[in-house]
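One structure, as structure tokens, below. Some questions next.
Here the complex is missing a single protein chain, while all its other protein chains stay put.
Coming up: chain A.
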Amino acid sequence: MNPSSHLSLIIDLSPSQWHLSAQSNNSYPLSFQTFLSHVLTFVNSHLAFKHENTLAVFGALPGRSMMLYSSLDATSANSNDPPADANSYRPFKLVNSVVANNIQKELDAIERLTEEPPVALVGALTKALCCKYQPFGPSTTRKRGNEATTSVDPRILILSVSPDLSASYIPVMNSIFSAQKLKVTIDVCKVFGEETVFLQQAAHLTGGSYIYLGRRDAFLQYLTMSFLPPPSMRHIIAVPQQDKVDFRAACFCHKNIVDIGFVCSVCLSIFCSPVPVCSTCRTKFPMKTLQHLNASRPSIPPANGVSNGAPRPPSARPNPGMSASLR
């Protein structure tokens, strides 16, 4: 028997972005209702794939994140459960109604503010990583073979609509590193909006796949073909990989995404301009190095895109000193 797989689904629930997405002047307008029905179908497909497959759904709302569903604690009966019905497979119906109700509840709870805080994607990502990757049910611990007990392959699928939040660079990177350590694959589907640098890196570094949704009317087909095969199957079923990954980082001082960054040689903090003292580790850099670096900076930094002519530190790295790096 092949191992069961666990899917943590993170749904970006930014009201303003979904409003923009549904506008009819987009080439393929996608309303939240349509999106949700596709996602729920995908979720059912995942659960149909194998009896033991588990699921957790997280929502990233403006300013907060929460767990919307988890098959680990869904076994207890609830008074809000939909009545049993002979025409549908009950676990599917249960998941769908719980997820839809919870999203409805959370969206209703959003206060009307003039300015919407950015979505708490990092919070949702961290919660997803904390979710225990255990096989469903208590009796599955006994399996034949030696390592079969732990062979759930966990993965996270992020359905993102919001743009990058450069302030969250460090937490996102930390999440990526812990995902690597936990051997969790992060898949990203960019449903609306421009490409996000951080999520591209997340997918790249954890061996997942990043897809920018081109034809948004075929959302379900994209989901099924690219994100349904569990990581253990991807050596048979090829899923799209990224051609090029945007490796740019955000500086620690102004949280801007930079083309050329200056890296502290002691603690590897990134800055957008040469600084005399590293704000993270308090290392003082010699004046000479700073002048050197300042002189070698291009006068007008390119507005966007990766520049190829980034200057390198002219001499061997001074110690302590600062080095510019091409990201």
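Quick note on the criterion: a residue touches a chain if its C-beta (ideal position, glycine included) is under 8 Å from a C-beta of that chain, and two chains touch if they have at least 3 such contacts; residues count from 1.
Convention: contacts and distances are computed from a predicted model.
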Name under which UniProt lists the unshown chain, selected from "Methyltransferase type 11 domain-containing protein", "RNA polymerase II transcription factor B subunit 2", "Polyglutamylase complex subunit TTLL1" or "Membrane magnesium transporter": "RNA polymerase II transcription factor B subunit 2"
Touch criterion as defined above, residue of A:48, A:130, A:268 or A:281 at the omitted chain: A:48
Among A:16, A:33, A:104 or A:221, residue touching the chain not depicted: A:221
Among A:28, A:89 or A:247, residue touching the chain not depicted: A:89
In chain A, positions touching the absent partner: 1-2, 4, 41, 44-45, 48-52, 75-77, 81, 84-93, 96, 136-137, 139-142, 144, 146, 151, 220-221, 224-225, 228-229, 232-233, 235-238
